[in-house]
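One protein chain is absent from this view; the other protein chains keep their places.
On to chain A.
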Amino acid sequence: MTTISASTRDSGVVTWRNLMNVRRQPDLLLGATLQPIMFVLLFAFVFGNSIGNDPDAYREFLMGGIFAQTVAFNSAYTTIGMAADLEKGVIDRFRSLPMSRAAVLVGRTTSDLVVSALGLLVMSVCGLLVGWRIRGSVVDAVIGYAMLLLFSFAMSWIGAWIGMLSGNVQVAQSAGFIWMFPVTFISSAFVSASSMPGPLKVFAEWNPVTAVADAARELFGNERPGVLAARPESWPAQHAVLFAIVSCVAILVIFTPIAVAKYRKVASK
């Protein structure tokens, strides 16, 4: 068997194993599904009514941000999943087998992608209930969902690396989430970056989360509400879809090898 098809088979086996784990502990899905529901409702009714004089438009604007934030959080689930496998010694078993080195990571990020897709579905339904609509073309919408999944997958690789750095579930539970908050909030997922102080503004403008949120709005045909109508001047904001996809690819190019190298070294202690 060629190396590529052997790696694919190994990755498939690990994905299957992870999804069986999810099936047998459905509570693992709570985070991935309840959290987006909560965010949609909170943002729609707490913030939605507080900004501008057109709550419906702001609600629709927020959805892109919530999509981006939710898929970014996929990284934290990967962190915890990786750390749990390390802690339980399952990784030791895998590492003593003549299997592809990347398969455990590919399997983990793939199964987390499936869970993330489920979260997207739940969130979309929830969004429809609070008045969000896809107003663009079907092709654009498909590209929009594909881009969100690509971002989820890319973030998952960063998460896998952090999971191996943390080594146990307890550390992973903080390490996996803690960096998510600045990354998702110092963005224009929910507010405009132009009101932020200097360095934060630059960070927000070049933050992939901003680009993914803006790109989702663009691809789903969601108009910016009156108060936020002016698109920032920055290059990423002007080319949101392109910048979002380039960021995802860049994250993958950087973090796939780092994570695989780390995997080769980690011991489960």
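We take it that a contact is a pair of C-beta atoms (placed from the backbone, for glycine too) under 8 Å apart; a residue touches a chain by one contact, two chains touch by 3 or more; residues count from 1.
Just so we're on the same page, contacts and distances are computed from a predicted model.
In the listed set "Sarcosine oxidase subunit gamma", "Cytochrome c domain-containing protein", "Electron transfer flavoprotein subunit alpha/FixB family protein" or "ABC-2 type transport system ATP-binding protein", the entry agreeing with the UniProt name of the missing subunit chain is "ABC-2 type transport system ATP-binding protein". Within the complete assembly, A:13 is the residue of A:13, A:202, A:242 or A:261 that touches the hidden chain. Residue A:94 is the one among A:58, A:94, A:190 or A:243 that touches the chain not shown. Taking the complete complex into account, A:25 is the one of A:25, A:137, A:170 or A:238 that touches the chain left out. Residues 1, 6, 9-10, 13, 16-17, 20-21, 24-25, 88-90, 92-99, 103, 267 of chain A touch the missing chain (whole complex, contact as defined above).
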